[in-house]
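For this view, one protein chain was removed and the others were kept in their places.
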Amino acid sequence: MTVQQSDLTLDGNAIGGLLREIFTMEMTTAEGTCASCGRVAMVGEVVVYVNAPGTVVRCPSCDAVLMRIVQGRGKYWLDLTGVRCLVFSA
Amino acid sequence: MSFISRGFRGKRRDTAAAGRVPPGQYVVEDFPVLSAGPTPRIPVAEWNFVLEGEIDEPKKWTWDEFRKLPTEQVTKDIHCVTKWTKLDTAWTGVSVDTILDGVGTAAEYVVAFSYGGYTTNLPLEDVTGGKAWVAFEFDGQPLHPEHGGPARLLVPHLYFWKSAKWVRGLRLVNEDQPGFWESNGYNMYGDPWREQRYWGD
Partner (left out) sequence: MSSRGPRLLEWKLGTVAELVQETPRVASLVLDVPEWHGHLAGQHVDVRLTADDGYQAQRSYSIASAPEDPRLAITVERLDDGEVSPYLVGEVRKGDKVELRGPIGGYFVWRATDDRPLLLIAGGSGIAPLMAMIRHRAAASSTTPTRLLYSSRSYDDVIYRAELERLASARDGLSVSHTLTRTQPSGWNGYSRRIDGVMLAEVAWPKERMPVIYICGPTPMVEAAASLLVDMGYDASSIKTERFGATGG
């Protein structure tokens, strides 16, 4: 069976719960600037790969990795280096 | 965790093949596709495999050159860190021993790197001595892009994230350098039999 690539991606809405666990606030309206191409996108709009050993979030314009999130052994490993700046309301 | 969903079984999970199933794993019949990014589409006419780093001369093969190397057919169990194990998977590929044949190096580690940017790191001794292949066929068919085709690294004795999809080369290095997942929580080595999934395991 050939799985269409687009079947494997969702958007930031799909990690709303996970980001809420980590940031303890609603994050789908947070805006992130891609450190690679400068595109500003709301978390709800980013490309999310959930079928992987961790969650990988990519820029909807240039596909660069914005975030990586791994969960295990009671911890989160969070890499936000692909986001130059994350803006969210207090 | 105290609540049990009445009557929920989830996907068929067989842990019964004792001795062949590492701790915490369950056997699946399908072949799950895991993906951290867009699937690279590399026509074989454009495909190259390179060997570089701590060696005298970098080496490069085109697809045609690569396919002239001696191949092996192997059947192996594979273990994904996301807990599924697939038994008796059949692959055709070129042994990494063949690729390294005649190459002198004092390096002790390799970094496998792929089209699309994925990387993973391994000790050199874990990809030599008949433990690793660059595989281009699965189950007798050309490897599908979703499973890493045209070719992927195959290192079945370690968690399957080490078997880099869309591999395009090996870099020999003196120090172990964490790859894509190893730099973000996953274990530098990844032995399923010692359940080395995460940092500190």
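Chains: A and B, in written order; residue numbering restarts at 1 for each.
The rule we apply is simple: a residue touches a chain if its C-beta (ideal position, glycine included) is under 8 Å from a C-beta of that chain, and two chains touch if they have at least 3 such contacts.
Everything numeric in this text was worked out from a predicted model, so none of it was measured.
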Considering the whole complex, which of A:12, A:32 or A:54 touches the chain not shown?
-> A:12
Touching the hidden chain in the full complex, which residues of subunit A are there? Just list them.
-> 4, 6-14, 16-17, 20-21, 24-29, 42-45, 50-51
Interface with the unshown chain - residue positions in subunit B | 1, 3-11, 13
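The rule we apply is simple: only the chains that are shown with their structure count from here on.
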Separation of mean Cα positions, subunit B and subunit A [Å, integer] = 25
Within the complex, subunit A is touched by subunit B residues 32-39, 80-82, 144, 146, 161, 181, 183-186, 197-201
Of subunit A, residues touching subunit B in the complex = 2-3, 5, 8, 49, 51-54, 56, 58, 63, 65, 68, 70, 72-73, 75, 77, 79
